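Just one protein chain is left out here, and the rest sit where they should.
Up next is chain A:
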Amino acid sequence: MTESQPLLDVSGLSIRVAGANRPLVDDVSFTLNSGETLCIVGESGCGKSLTALALMGLLDGTPLRIEGGTAMFQETDLLSASQSTLRSLRGDRIAMIFQEPMTSLNPALRIGDQIAEAVREHRGVSHEAGRARALEMLERVRIPAAESRLDEYPHQLSGGMRQRVMIAMALANDPALLIADEPTTALDVTIQAQILDLMRNLGRETGAAQIMITHDLGVVAEMADKVAVMYAGRIVEAGSTEQIFDDPQHPYTLGLMSSMPSLSGKSQRLVTIPGTVPSPQDMPIGCRFAARCPFADAACDAPPPLVDLNDGHRVACWHAPIENAGIAPGWKETA
């Protein structure tokens, strides 16, 4: 733990659809230091993307409202800042790449222009300088024959190449923070590994802190310094990568671990957690994992607070540390 101010300090972030009775993202808190990579992991629909979009100030124009919390980024509260302040940070100090490389680039504009545009917007440089920077970035993300790619359109590139372009675009202004929302989910396995490699190397080279959103613990193991596990809009467990992988404490994290082939040992069989995530309408007031949790009891009707077990390892479970609960989890195996 560093004593100095963290780069990003998110506290109590809650997001709700206007008029809904439960928030979709509820009281999410985490911190991130310069150069660190935080992985936010959780099943689809648990609020990972909403969290990222809220930090970017990109929820405008949707029915989603930020209901509370702060997100201090270098003296600015991202959650209460004006759109013009956010606009000057976006694509400059904080950049984001998205899950769908096939649709995230503008089909009508040339690759080079799309990268250079971000540079010109924030640095006010000339057309030529923007283009030179675009070329430099394409080379850095290891796009072959970068010079000739500048004037190509997105449809001329493969998915993996497009995601490289997105990375080049995001890093063009040397951001302090890069948010990557499932950047490899839509790609083939071999391409996934290449993109993750690239992101790790570029992260090291540029010193940019990264928030890597994923539902894949394999990605977490590859990339993370820190992990936050989300379930149904809440962080249920957070800590360093060692803490989470070596000593998982939340029953949901345990379930995720045993559903990972390489970590669950011998077989390639996937273990799935029985049951489904409660829908936002009938979200329980108490622990949101209770319906699927083998340890659940009467205590779990109240919402468990996220408490620090030791040295930054935070868990939201009434029965943590789980060793003391004395019951073996009964995850079922599926073929």
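Keep in mind that, in the parts below, a residue touches a chain if its C-beta (ideal position, glycine included) is under 8 Å from a C-beta of that chain, and two chains touch if they have at least 3 such contacts; residues count from 1.
In the analysis below, contacts and distances are computed from a predicted model.
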Missing subunit (named according to UniProt) among the choices "Octaheme c-type cytochrome, tetrathionate reductase family", "ABC transporter permease subunit", "Oxygen sensor histidine kinase NreB" or "Formylmethanofuran dehydrogenase subunit B": "ABC transporter permease subunit"
Of A:A95, A:L157 or A:L256, the residue in touch with the unshown chain: A:A95
Among A:I15, A:I40 or A:L105, the residue in touch with the chain that has been omitted: A:L105
Touch residues of chain A, complete complex, unshown partner: 56, 58, 61, 87-92, 95-96, 98, 100, 103-109, 117-118, 121-122, 153, 155-156, 166, 169
